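Pasting a structure here, questions to come.
A single protein chain has been omitted from the complex, and every remaining protein chain is retained in its original position.
The block that comes next holds chain A.
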Amino acid sequence: MADTLPLKHSVPVRHALAMYWRALAAQVRSIIEYPADLWVMASAGAVWNLLQFAFLAVLFSTVPDVEGWGFHEMLLLSGLLSIAGGANALLFDGAWSTGQMVIKGDIDYRLTRPAPVVLQVGSSHIGLQSFGELLLGFAMFVYGWIGAGLGPAWIPVGLFAIACAAVIQCGLVTALCAVNFWIKSPMSMFAFLMIDLQGGAMKLPLGVFPAAVRVISLFIVPVAFVNVVPVAVIAGHMSAWWLIGTPVTALFAVVLAAGVYRLGLRAYDSAGH
């Protein structure tokens, strides 16, 4: 396919972004057509967060702190992770369909359109659970913020951390979903593995885990910069210098996603060939 259909290299950024927002707006219109879908999925997203809150509440009814982190600081961790996951589901959920599209040959159709394929795929769906995730994620984050006694001076840093967390999450998930261009599977196993890493290790202080987990989550699959590093800096558990890594990781995640997707499209050979 790549031999016969040369990839577009020169689509203007403004055009690409306009296409992205129009596609997302079309998804919003379809959501309005299926209100039951919205409520079921938003509730599903809310359940996940409620159970995270319950887990922390149960844990901290037994122990006073974990590695020096209190209940409210841990809520900040879980809240920011939920916000990042919700942002991914809201803004770039279609990336999860990459594996299915590759197997079925659905990428063909997108290659013929004058817009970046990665944006077309990313905006092809909105994960409705995102509404529940974002709502309760923000609730946990704000509750944790107030409970931890963080002042308004940190608010710009908090907002910056939220924006970077959303970009990192979208970028890393998209890059890992693009692995399905080579490993043919309907499931995005590598992206699920990253979510598993986040669910297992990124809701707790890094000090709890062996050095290997810390190295992997900081420097190899840098998911620690989604929530652990910014919250650790805000809560005073890490030096402020670490915060520089957050926008750097966000930039890295975007470049990685675009790069892996582009390489994947070169390897793409449509269905049945």
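What we mean here is this: a residue touches a chain if its C-beta (ideal position, glycine included) is under 8 Å from a C-beta of that chain, and two chains touch if they have at least 3 such contacts; residues count from 1.
Methods note: contacts and distances are computed from a predicted model.
Of the names listed as "Biopolymer transport protein ExbD/TolR", "Outer membrane protein beta-barrel domain-containing protein", "Antibiotic ABC transporter permease" or "Peptide deformylase-like", the one that matches the UniProt record for the absent chain is "Antibiotic ABC transporter permease".
Only one of A:11, A:139 or A:197 touches the absent chain when the whole complex is considered: A:197. Screening A:183, A:248 or A:267 against the full complex identifies A:183 as the residue touching the chain left out.
The chain that is not drawn here is touched, among residues A:13, A:28 or A:58, by A:58.
For chain A, the list of residues touching the undisplayed chain reads 30, 34, 36-37, 40-41, 43-45, 47-48, 51-52, 54-55, 58-59, 61-63, 66-67, 89, 93, 96, 125, 127-129, 183-187, 189-190, 192-193, 196-197, 199-201, 204, 208-210, 213.
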